[in-house]
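Below is the structure I would like to discuss, written out as structure tokens.
Excluded from the complex is one protein chain; the other protein chains are retained at their positions.
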Amino acid sequence: MITTVPEFLAHAITLERESAERFDELADALEVHHNGDVVELFRKMAHYSRLHLAEARDAAKGLTLPHYAPWEYHWPDAESPETVEIDEVHYRMTPHHALIAAKQSEERGHAFYALIASTCPNAEVQAMAAEFAAEEQMHIRLLLDWLKKYPPPGEHWAEDLDPPVSVD
Amino acid sequence: MNTIPCDVTAEPTYSANDYKSQIKPVWCPGCGDYSVLSALTKALSELQLPPEQVALVSGIGCSSRLPAYTSLYGFHSIHGRALPVATGLKAARPDLTVLVAGGDGDGFSIGGNHFLHACRRNIDMTYIVMDNAVYGMTKGQASPTTAPDWTGSKLTPEGTGIEAIHPLEIALSAGANFIARTFAGQPNHVAQMICEGICAPGFSLIQVLSPCVTFRPEQRGYKEQVHQDWSTPVTDRKEAFLRLLDDDGFATGVLYRGNHRPFHPAPDDTLSIADLEKRFAL
Amino acid sequence: MNTIPCDVTAEPTYSANDYKSQIKPVWCPGCGDYSVLSALTKALSELQLPPEQVALVSGIGCSSRLPAYTSLYGFHSIHGRALPVATGLKAARPDLTVLVAGGDGDGFSIGGNHFLHACRRNIDMTYIVMDNAVYGMTKGQASPTTAPDWTGSKLTPEGTGIEAIHPLEIALSAGANFIARTFAGQPNHVAQMICEGICAPGFSLIQVLSPCVTFRPEQRGYKEQVHQDWSTPVTDRKEAFLRLLDDDGFATGVLYRGNHRPFHPAPDDTLSIADLEKRFAL
Amino acid sequence: MSFSSVSIAMTGSGGAGVMTAGQMLVDAAARAGWYGLMGRSLGPQIRGGESAALLRLSPQPVQSPDDFYDLLVAVDWGNIERFASELPLHAETVIISDPVQGPVPALMLEQSPRVIEVPLKEIARSTPGGRVNMVALGLVAAAIGIPAATIEQVLSTVLGKKGPEVIAQSLASLHAGMQAAEPLAGHLRPLAPPTAAGQDRWSITGNEATGLGALRGGVRFCAAYPITPATEVLEWLAPNLTHVGGTLVQAEDELASINMCLGGSFGGVPSLTATSGPGLALMTEGLGLAVASETPVVVVDVMRGGPSTGIPTKSEQSDLNIAVYGLHGDAPHIVTAPLSIADCVFTAQWSVMLAESRQCPVIMLSDQAAGQSRAVLDRPTLPDFHAHRLRAEAAEGDYQRYALTADGVSPMAIPGTAGTTYTADGLEHSPKGTPSTQARHHQEQLDKRLRKLTEFDYGPAWAEISGPPDADMAVITFGSITEQVREALARAAETGLHARLIAVRLLAPARPARMVAALQGIGKLLVVEQNHSAQFHSLLRAQYDLPPLVHTLHRPGPLALRPHEIVTALGALAQADACVAA
Partner (left out) sequence: MSFSSVSIAMTGSGGAGVMTAGQMLVDAAARAGWYGLMGRSLGPQIRGGESAALLRLSPQPVQSPDDFYDLLVAVDWGNIERFASELPLHAETVIISDPVQGPVPALMLEQSPRVIEVPLKEIARSTPGGRVNMVALGLVAAAIGIPAATIEQVLSTVLGKKGPEVIAQSLASLHAGMQAAEPLAGHLRPLAPPTAAGQDRWSITGNEATGLGALRGGVRFCAAYPITPATEVLEWLAPNLTHVGGTLVQAEDELASINMCLGGSFGGVPSLTATSGPGLALMTEGLGLAVASETPVVVVDVMRGGPSTGIPTKSEQSDLNIAVYGLHGDAPHIVTAPLSIADCVFTAQWSVMLAESRQCPVIMLSDQAAGQSRAVLDRPTLPDFHAHRLRAEAAEGDYQRYALTADGVSPMAIPGTAGTTYTADGLEHSPKGTPSTQARHHQEQLDKRLRKLTEFDYGPAWAEISGPPDADMAVITFGSITEQVREALARAAETGLHARLIAVRLLAPARPARMVAALQGIGKLLVVEQNHSAQFHSLLRAQYDLPPLVHTLHRPGPLALRPHEIVTALGALAQADACVAA
């Protein structure tokens, strides 16, 4: 249970940091696979997460935050919620897919904050969580807007006529 | 056993990112190995091991590409020989934390003998096997953990017709002191297992179910199959065997945490070479 | 599975002696391997297998000298590779009865990987391991079945410090279909085990405790240690494991008789080479 | 032999499908009656990596890459710096570049090729479900004059399984690409009209050809462990061995695969495996057993960049040393090398025949360039010989497996034969096979095992020798780069520079008398090979007396040796003074 502000901020910082790092990782992966459009999008998402991270860090200035091992966090699930899962990407994915994946992760982030905002006994934490939740909500709306520009690709989006390569 | 205490509470000097190199993985986007890399760096950060005190040895395969993606001392050796390289390193340099990483083909097919004997030797190191039940790097052939009826390989178009091996049983039988299974889709659990493996004395085996999205796309479904049944480790070999006899291959957690003495060569440093030469004198 | 019925009642055509060659063994007098040779010939006579229909493959070691002492087709191959040679032979010539013989060093040290995979492949052959917990042929070093505190070898003068492996556990885990242990001091029991191993379908492992009187003279005491506990085989893998978990290494008899499908490549012989060539034609 | 051939590189990454487009282009050209060759250059990614389809089409048979690419179609420029050096251009080269992919990288402009911008991606987007690789394909096909109907037909066949919608979309892209070819008119050497329509031709890769040769030679057992770039030999054999009544077993490693092959062969079944450098290194102990126990076996080594793991996807001829000398002890065996993609069939078949006839191991040195390239060629005329092993008949009494015979070959008893049981042994042995440490037995058996190989008449197949009998210059080479040498010699001859070609198919044992004849009248010799340390040159020095003046042209992979480099080296040799030997 998250009850104190330091506890909450420790979670928020990790959530945003891991989110940013994951977006960067995915961007790197797609860069190696020459999927420029998606790289750009993921970089952008990483940027937004980093802005959030900075906010959370600002809020934590002067506080001593508890240390959690990665597996000790009180996430709804075992993993940090606003992190796109590794296997949600594909080298042929389109911006549409990237936006969907990003949106889902933001939704999980939002749900996490919203839950704390509604259940945490500590009012200060509640307020902070609500604020974070609202920002996530904004992101989700933003992503929905973008998505309009990137309608679902045809059913053959993953098609690659070239066979996989044997590299060793 | 690692000399660094596992419950570091001080302000971390090394973040997970400090354990990454600048080199971008060539893995297929979506590959489970990404998540093992990320879990490994988290685990090391948790242990606050200085990167230069850790060596990561691997063989050949997609998974074996891991070392170059870290900021550790790495040895990307040859197919199947990661464990001997690591054994020599640890025996010669007991002060280092030695990790080994690789695939199911590398570790259980061509490297099967070293696997058996590394477990048996129970030298203090941690072996992370990214098991995708396939040879990813050579275009998708069956590995020792592939089910007999998998027809996805051109080498065995009718399926292999032979049962998969049970690496954890073999590790347990041969004498590995810490045995765990985890799933790449749960990087924090992977990190935890790696952390515990490093802290456990002797040989630690961590089987990571790590989907190959290219040749075994159906492995994306592992998510639904894994179940964290082994939440408390057992310390009794027999009990651990019983667990395995009911295993469906998807139970995760620490199977076994034993009490075998790790192999530890003990140089005595008592004589000089001149002393030895004297023995040849008439 | 052997095509010859196991309960031949007719007047025997082949006596045990018919399976012996003119070559005199170089084994030390008193070596357990003599008795394995004699048991083997008895078993073959019991089965009345024509010598030319049986092939006996071995690696390198004292025990691996066996083939030349028989009148079978033999292949005295290289250290550790008897099982692959035998696998290729049986896969290419399923009509032959294929036997494999060797030592604990040959089979479990350098040959460990093939042992694992031969069990797993479960191809129809019978593997007789003359286990003396030592490398006899190279003057007495520790083998994988040597106890950690045996100080008789110059290579490990303080003992190996590592636990012996459990070959039967590994065989069971990996998928061998018939697993037995016997003792060279009881040649008729050895003969019985070999006979049953040959008749069992799939991969049969017969561990023969075979004293090395030269480097392990204390093994003459095996006589007092063995106890024929496994007089009824079990067919359930789990039960067999339970047996092994209580094993002191000296229980003899059939541990396990399973039901795994033996590996059996199935050529279909449906096309000519001309047909295949047509596929390249424009 | 002046080709009016055209060489085309198509680059693209991330699933752009250039390999498939290239494949369709070769297929279509083939159907229309041209010959062709398609190689590839690939990045380290399993999927979606940068790749280049490297084609050459010609009305004449062609198995050598040309000096330069006439046309380079860049679907994109991703990581071009990694393989730019594999794409030599010249001033006549036409580069098709898509402006959305950014400017043509400077490093592609060094030879001042002509650049034509074509908005490939935009064109693709203009048709529903458009595919940029099909646009590129259409463009190239039209530019070089492949009949539209043929390419449409190939496209429809290849994409057949994907359903009518995909086909329709692809055809639309193809047509859009064809239309976009107009600006190229006049910029590209026209491809001379096809000549081979209706002729009996094959489309085959070196690795497939090797598999086929193995089956033709009589191989009916294979044990396999995958490794790049040999895996396709094994993959081709897996189903096809089964079809002809044989068996393939996937082994746990190469130690197992070679020894399984020995087991199969001991059982009387001709056996073969394929691997590459690292796997061959693991097989040498088994090969030594094959020598000592006189068990026939063939190992195909599809060479890649070494040492160690090296460069698995690129070609090199640097396993010659290990193939010839890599066994411990005095271990005579046979080493062969196919001289082209087509020759993989013959050489594999011959290798099986030699192994069986001489009861010894044969290592066949193929390479990545031959193995993984596809050629459209005239159906090779192939001998009908196949494995013949001297077998012992059922006998009573004293069968001697290793009997000392005049030619060294002793009848081999096959399990199942009564009265001839014996034990094959890697220990030195008496003629009967009984282990022996005696000097006499050792000498006899060493002599016999050597005699088997040296006293055999390998016939003219040991090398392909061509060119003027009165030449005083020769080029000697081996392996698949022979095709480049052939082309170079043809070109040199046109300029009045005549030289003999000696392309050695049998690398071990040495054939001194044959070589003396082959070198008859030769004062200057050029040794051409693709490795760093001139291994072939060193082997030739060790085995033969060479002419007074020897030059070598050797370079490691991955850059292919190009015909013009050989011509240049030959020119330099012609100029060189025989007194200053290099």
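Chains: A, B, C and D, in written order; residue numbering restarts at 1 for each.
To be clear about the criterion, contacts are C-beta pairs under 8 Å (C-beta built on N, C-alpha and C of every residue); 3 or more make two chains touch, one makes a residue touch a chain.
It should be emphasised that the depicted structure is a prediction, and the values quoted were computed from it without experimental measurement.
The hidden chain, counted over the whole complex, makes contact with B, C, D. The residue from B:Gly61, B:Pro84, B:Gly105 or B:Pro187 that touches the chain not shown here is B:Pro84.
Per the touch definition above, the residue from D:Gln63, D:Thr127, D:Thr247 or D:Thr313 contacting the chain not shown is D:Thr313.
Screening D:Pro332, D:Gly416 or D:Gly467 against the full complex identifies D:Pro332 as the residue touching the chain left out.
From the options C:Val100, C:Ile123, C:Met137 or C:Val226, the residue with contact to the unseen chain in the full assembly is C:Met137. In the complete complex, the hidden chain is touched by one of C:Ile60, C:Val190 or C:Leu276, namely C:Ile60.
Contact residues of chain B toward the unshown chain are 21, 23, 50-53, 55, 57, 60, 67-68, 71-78, 80-81, 84-93, 95-96, 113-114, 116-117, 265-273, 275-277, 280-282.
Although one chain is not drawn, its touching partners on chain C can still be listed: residues 26-29, 60, 62, 78-80, 109-110, 112, 135-139, 141-142, 144, 154-157, 160, 214.
Touching residues on chain D toward the chain that is not drawn are 43-44, 82-83, 85-86, 255, 277-278, 280-282, 284-285, 288-289, 291-293, 305-314, 316, 318-319, 321-322, 324-332, 425-428, 435-440, 442-443, 446-447, 450, 531-533, 535, 538-539, 541-543, 555-559.
Here, only the chains that are shown with their structure count from here on.
Each chain gets one centre point, the mean of its Cα atoms, and the points for chain C and chain D are 42 Å apart. Rounded to a whole number, the gap between the C-alpha centres of chain A and chain B is 29 angstrom.
The distance from the centre of chain B to the centre of chain C, each centre being the mean of the chain's C-alpha atoms, comes to 32 Å. The residues of chain D that reach two or more other chains are 44-49, 226-228, 231, 248, 252-253, 309, listed in rising order. Counting only residues that touch two or more partner chains, chain C has 113, 116-117.
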